[in-house]
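All protein chains but one are shown at their positions in the complex.
Take a look at subunit A:
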Amino acid sequence: MVYLDANATTAVDPRVVDKMLPLFTETYGNPSSKHGFGEAAGAALRRAREQVRALLGAEQAAEIVFNSGGTEGANAAIMSALEASPRRREIIISAVEHPAVLALCAWLEKNKGIRIHVIPVDREGWLDLAAYKAALSERVAVVSIMWANNETGVIFPVPELAEQAKEFGALFHTDAVQAVGKLPIDLKATEIDMLSLSGHKFHAPKGVGALYLRSSVRFKPQLKGGHQERGRRPGTENMPGIVGLGAAAELAAAHMDDENVRVRALRDRLEQGILAEVGQCVAVGAGAERLPNTSTIAFSFIEGESIVLLLDRAGIAVSMGSACSVGSFEPSHVLTAMHVAKEAVRGAVRFSLSRDTTEADIDRAIAAVPPIVAKLRAISPFGSQEGAPQALDQAHV
């Protein structure tokens, strides 16, 4: 199998597994304990915190709070910001945020009367900076804008956005789940107050992540309990996970150049190879600044799930633009926000690479895609395979 779904999750690096294993059966102590077992665990915890601090370029290790991942981080950051400044009743987000942020904000709007500003993006995925500036005010408690988009890889100018938020005294949180480990980050040189990350996107295990909390930020923990993580995230630490996260962070820093040179070249070759072989498709967000590992291609006249399943049968694992979640039949909110043409918006497929991706993987993918697209287009009633293109606006085929 060729795995090109790294934005969904990555394989845990075997070196990370090696570092984790002793925590299960040897140094399994509770870091809060005062005996030798506890001290060994405490030392491992400190080491992991320092490794994550280094990857993020944070000022102090104490600014790193370990948790379960991106959804928890985003929820904790936004809920804390609202509680810390009760007179500010507005939030700014982008139209293409992850459901971890979108669903929370929809809930806050409906149940807590919080006003949500949703900043649109243009066809390439660039954020509407004028709309962002216009939405900022002293009423905004927190801005939560992702660093890089999970579906398209488009990167937002988060450091600049954070500086603008600061002028109005609004806290700035970024969902950096897709950016950490792929982009160089130096938090101490920015005004970013909070950042969420998830380990499994960069070869750490699932279920472990971290929230960066600038030391000057007043934090209101939503979980009440013990003193762990200085009371900011009570509950006994997930020690094997945290140690894995630290090890993965160190490896990610070491692989950063590879990610930005070799993986980028592979991604570009894949994208150009498919675009050259297949007509009537478009690389979404290719005109914007993007993560080096992500390519989303929208194929006209066919539907993404069919493409993904046929590619799976051909031994290539990819994702569709996150459409058709249970209970909803609408196309991806990200691609809709980017005004992807309606004949292509349901035919989007995301290819996302990692440092595990090889030249041979890309060759196989480039070879597999065109016949599958051709096959599905031959089945589709739309498109021009039978001669003149059919009108797409008709109510019926």
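Points worth noting:
Methods note: a residue touches a chain if its C-beta (ideal position, glycine included) is under 8 Å from a C-beta of that chain, and two chains touch if they have at least 3 such contacts; residues count from 1.
Simple rule for what comes next: contacts and distances are computed from a predicted model.
Note on the omitted subunit: UniProt lists it as "Nitrogen fixation protein NifU", one of the names in "Molybdopterin synthase sulfur carrier subunit", "ABC transporter ATP-binding protein", "Nitrogen fixation protein NifU" or "Osmoprotectant transport system permease protein".
Only one of A:K34, A:K110, A:K188 or A:R230 touches the chain withheld from this view, namely A:K110.
Among A:L4, A:I119 or A:L266, the one in contact with the hidden chain is A:I119.
Here the missing chain is touched by one residue of A:A11, A:A62, A:M79 or A:A95, and it is A:A95. Of A:S306, A:S319 or A:S352, it is A:S306 that touches the chain left out of the display. Take subunit A: the residues that touch the chain left off the picture are 1, 89-90, 92, 95, 103, 105-107, 109-110, 113-120, 122-123, 126, 128, 130-135, 137-139, 301-303, 305-306, 309-310, 312-313, 323-324, 326-331, 342-343, 346, 378-382, 386, 392, 394-397.
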